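If you scroll down you'll find the structure; I have some questions about it.
Every protein chain except one is present and positioned as in the full complex.
Labels A and B are assigned to the chains in the order they are written; within every chain, residues are numbered from 1.
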Amino acid sequence: MKSKIILFLVTFLVWCFLSWVPDFQHIIIGIVISAFVVFMMGDLFIGTPQLINQPQRYWYFIVDYVPVFLWECFKANLDVAYRVLHPRLPIKPGIVKAKTKLKTDAGLTFLANSITLTPGTMSVDIDKDNGCLYVHWINVKDADVKGATETIVRRFERILERIFE
Amino acid sequence: MIDVIGLIFITVGLIFDFFGCLGLIRLPDVYNRLQASTKCVTLGTCGILFGTFLIIGFTAAGIKALLCIIFLILTAPVAAHAIARGAHRSGVNLCKDSIIDKYAQDKEGESVNETT
Partner (left out) sequence: MKTFKWIIGVVSFTTVGVLIIVRPLPFLFYPGLPYSGLFARALYIFILSCFLCLLRICRGPTSADRIVAIDILGIMIVGLCAILSISTARTWYIDIGIAWALQSFISTLALSKYLEGKGFDE
C-alpha cells in the first residue's frame, strides 16, 4: 500500500512538471491518469518501501553519489575522446567478470548504470543468483575476478551499499 | 552572463557528440562502438539540454529540459546494456585484438541448463 501511494505521488509530480502552469483541468486529468498507472503497475515500481522514510539515504545520494558520478562521467568522456583521436587506437578489449555484494533490484540497476557511464567499462550481463557482473572493459588491466572487482565495482559499491541496502 | 555559460555548455556538448559519432566509425567491433558512442553522446546531449535550461530559465520548457536530462541518464545505459546482451547472445564475436571473454566461457555451462 505504501509503495502504491509513493508511486502515485511520483507520477502526479511528473505530470505536473510536464504540463506546467497547473490549472484545474490538468490536475483532474493528472489524478485520473496517475490512479490508472498505479492500478496497472501495483508494487512493481518500488520493491523496498520500508527504506523510503529514512532521510539519511537521500543525503548520501545527493552528497556522496551524485558528485562522484558526474566527475567519473566527465573523465570517461575525456578518456573516450583520447582513444578515438589517437592514430593507433590504444585499445585492449575484453569481457571480465566481477563479484558484487548488492542484492536489491534498484541497487543493481544503479550499479550497472554507473559502470556503463564510467571510464572504459560497460556492463554486459548481470547474474543475480550468483551476484556477479560481466563487464566489457576497453583496456583490460586485470583479467582475474578479484582484481577486476577491486578496480571496477568497489568504488561505487561502497556508496550504493549505504543508499539501497 | 548566464547566456554565455549556457552557450559554453552547448558547445562542449556538440564537440562530445561529434567525438561519439567518430568513435562509432573508427572503433573495430560492436561492443567498443557501443561504449564510446553511448558515453559521449549521452553526456553531450545532457550538456546541450542543460545549456538550453540555462538560456531559457525557469519556465515550462526549462523544467521539461531538466526532466529530459534525468530521463536520458536513466535510460541510455539500460538501452546499451540490452543491445550488448542481445548482440552477445545472437553470436557476435569480439574483435581479434581482444584478450579474454569470460562471458562466453561461463555461458557454455549455462546453455545446457536453459534447454532443459
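What we mean here is this: a residue touches a chain if its C-beta (ideal position, glycine included) is under 8 Å from a C-beta of that chain, and two chains touch if they have at least 3 such contacts.
What you are looking at is a predicted structure, and each value in this text was computed from that prediction instead of being measured.
When the missing chain is restored to the complex, the residue among B:Ile5, B:Ala60 or B:Ile99 that touches it is B:Ala60.
By the touch rule set out above, subunit A reaches the unshown chain at residues 18, 87-89. Those residues of subunit B that touch the chain absent from the view are 3, 7, 10-11, 13-14, 17-18, 20-22, 24-25, 30, 33-34, 37-38, 41-42, 44-45, 48-49, 52, 55-56, 59-61, 64-65, 67-68, 71-72, 75-76, 78-80, 82-83, 85-87, 89-90, 92.
Rule of thumb we're sticking to: only the chains that are shown with their structure count from here on.
The touching residues of subunit A, when paired with subunit B in their complex, are 14, 17-18, 20-21, 73-74, 76-77, 80-81, 83-85, 89, 91-97, 109, 112-113, 116-117, 120-125, 134, 136, 138, 140, 143. In the complex of the two chains, the subunit B residues touching subunit A come out as 16, 19-20, 22-23, 26-29, 31-32, 34-36, 38-40, 42-44, 59-60, 63-64, 67, 73-74, 77-78, 80-81, 84-85, 88, 94-95, 97-104, 106.
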